[in-house]
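Heads up, this is only part of the complex; the chains shown haven't been moved.
Labels for the chains are A, B, C and D, by order of writing; each one numbers its residues from 1.
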Amino acid sequence: MSEKVVKKGNEAICEAAIRAGCRFFSGYPITPQTTATEYLSWRMPEAGGVFVQAESEVSAINMVAGSAMAGTRAMTATSGPGLSLMTETLSVMAGTRLPAVIVNIQRAGAGIGAITGNQSDFYMVTKTLGHGGLTGLVYGPESIQESIDIMYESWDLAEKYRTPVIIMTDGVMGQMMEQVEMPDYKEAPDLSDQPYVAGKRKDGRKKHLIMDSPYFGPMPTQNDNLEYNYAEYEKVYESWEENEVRYEEYMMEDAEYLIVAWGTSARVAKTAIRHLREQGIKVGLFRPITLVPFPKKQLQAIDKNKIKGILTVEMSVPSQFHNEVVHYIDKDIKVEKYRRGGGNMVLDEEIEECVKKML
Amino acid sequence: MAKVEIDVNYCKGCGLCFGVCPKNILKASEDVNAKGYNYAEQIDAEKCTACKLCAIMCPDAAISVYK
Amino acid sequence: MENTYLLAGFGGQGVQTLGQLLTYAATDAEKYATYLPAYGGEMRGGTSNCTVKISDEPIGSPAARSYNYVVVMNLPSYNAFKGKVKEGGTLFVNSDLITDAQADEGVKLVEVPLMEMAKEAGSPVVTNVVMFGLLCAYAGDIDLDVAKGTMLQKMAHKEKFIPVNTKAFELGVAKGQEAK
Amino acid sequence: MECIYTKSKALSAVPTSFCPGCMHGTAIKLIAEVSEELGIENDLVVVAPIGCAVFMGAFVEFDSFGSPHGRPGATGTGFKRSNPDVPLILYQGDGDCASIGLAETMHAANRGENFTVVMINNQVYGMTGGQAAPTTLPGQKTTTSPAGRAIEGTGYPIRLAELIAELKAPKYVTRQSLHTPKNVLAAKKAIKKALEIQINEGGYSFVELMSACPTNWKIDPKDAPKYMEDVVLKEFPVGDLKG
């Protein structure tokens, strides 16, 4: 039964995973992800699942891949440096088309950087999951509640499309606490017949040979099959742009100015918008929820006759999300940016000031 | 009575079986198989004792032994 | 109505628990509430702090540029955060560790002999409960009965802890009402 | 006439693509035979990582999955923890297992994961064309040690079985060789013992198999066994190290 609880973001998203039927977690501690690993170290076994503290992130993601090939709903969580170490295997998983969920609780900067919340892994996950140019579904929730809801749905999508799913939260969302509603427990489906699952072979089933590259296919050579299958994957990705794009339009109907932001930045922007509205300034928010597929068409559709200016808000220096958004906005609309880096939070007061400067 | 059967399509002519045959009755053929390998042949088939050493040694499971 | 709190002290002083208590209690009082800790390596040997927001509306950022209520429990916190009080806000200092505290213009200063009060309540570790009572009474965000209930549920796992925590809470409430 | 030895039914109908005289074939044949003897040919799962091992899946009739280079210790852990009743072999090259994957290998062993590692020690990187491996012999010429492996700067061959035997959790650690019929039979026994432990009592086992890569040794396959006996096994003595 769904229930209301006050929970830390990291614990809440992990609890949602368990309720979604996730029964395998492997992770390597990294701030600000640690509370997720710590929570699942007791919660996962309690739920009858497997918790393994891996010796590294490289190992953690490979354990997840192994568990997925056992037909289990498996996940890991990490932060930037760990995600970098996972790219080879993420690419392999995209190539093998393995369903699994990866939570990236973003921190700031390259290398050590700063350990507070940030959105600076945007480009790292939205253009390609490592070498070879394949991708997966990527979500950028704005709140603990939304991260719960997305997590709860994620394996269904992962299994439907046979793809890794990346959920991008950040140190702020992960460490903060607020009241949320937890969904009911649901059962994971029986995946043992899926071609990417080994073992538990039922009578008469042919062997499964699971490889990270499509050596199989209608073509005469391996290269041709690889090419053919990747073109098929691309079609899947394109279908996401039709069917899986999610976004929120907040106070947009009569808006003359628009904020475009995702994740925690969007959440903060909403406060600024309410304050600005109180001052009679007509501002709205366009918020991508899926980062892959990116709501390109929706951004392209923003009407230059209605919108006088756009402000992007993000927690990343150098800019990333801003640079991407600009590609899709009508060239006649002026796009300004407000951003904070280094693990500093964007502030609603500062957003307000930026919008006022645009008037 | 003993017999050794060498699957010409599996044999790669590596010769690992030659040296382990206690009767020394395995050797490379003059002909090549489809892949271009000089596959193994048994000469003096009567001498074969079905000791299986060649078959155990063969990396390509090309040899069956009958008795 | 949105009230913002910044709570700081050193490791053992329980500021994180205080922040969580405020959040739990405000939620129990059917308000929106967020808690955000500062965390991690950079805190080592330094100060520990967190921010809390309590509001009638959904909360955007769990942090702010400046705060209505800033609590500093030791000297390094005082130095780091005394400038973080909003105009018209209040700076609460632990006067047992911070002498000669001064607030910026437009900021009210409340000096609290926290450790003394905790001792009076019966245990040196309940400084944060004292502060909790004080903040609830002073800011008026949370109904005091609700607050007390939440506090007892979270802090008094064992029956024997009830009296000292109750006392600490009440001492805090009294001080808060007096300082208003 | 009765057939007293033939290709295991657990081998597929495709000849292997290994080079002539490559003992990867021998090892896979043994795994197939053992799986048949234990009656687990429908249950056994094999992890076949990058390296010449990667081709294995095509040549056997049981389920198999790939792994990024060096990571079977981790993929295997994830798989086995989620499928505790499925017998599992990690079929790895020495480069895979002892070089890039050393951390994954050692940690899986240290955790005492309930699976069997079969490591093919051919002292080179076979698939990529004969570069030096951690197991390359002192003085051995490879494409990245054209003057022979130097102790100064590259150290001594890593004897992985010995290192793993140092750990407490592993139940069975052994090194065997594939260069004579007698050794092949001993190797088969070792694989069988390892799988029996895994299935019956549970626990980690490690079987290192000394093998030939004639292509990259640049040696006639026929001459490989003698070279192994005379040179290789001096550095890598066969025998049980634990259990």
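In the analysis below, a contact is a pair of C-beta atoms (placed from the backbone, for glycine too) under 8 Å apart; a residue touches a chain by one contact, two chains touch by 3 or more.
Model, not experiment: these values are computed from the prediction.
The displayed labels stand for chain types whose copy numbers in the whole complex of this file are A x2, B x2, C x2, D x2.
The working rule: only the chains that are shown with their structure count from here on.
Taking each chain's centre as the average of its CA atoms, chain A and chain B sit 59 Å apart.
The centroid of the Cα atoms in chain A and the matching centroid in chain C are 35 Å apart.
Residues 1, 3, 7, 9-10, 12-16, 18-20, 37, 50, 52-53, 55-61, 63-67 of chain B are the ones touching chain D in the complex.
Residues 6, 31-32, 114-116, 171-172, 175-179, 264, 267-272, 274, 345-350 of chain A touch chain C in their complex. Only residues 23-24, 26, 50, 52, 54-56, 58-60, 62-72, 74, 88-89, 92, 96, 198-201, 207-212 of chain A touch chain D when the two sit together in their complex.
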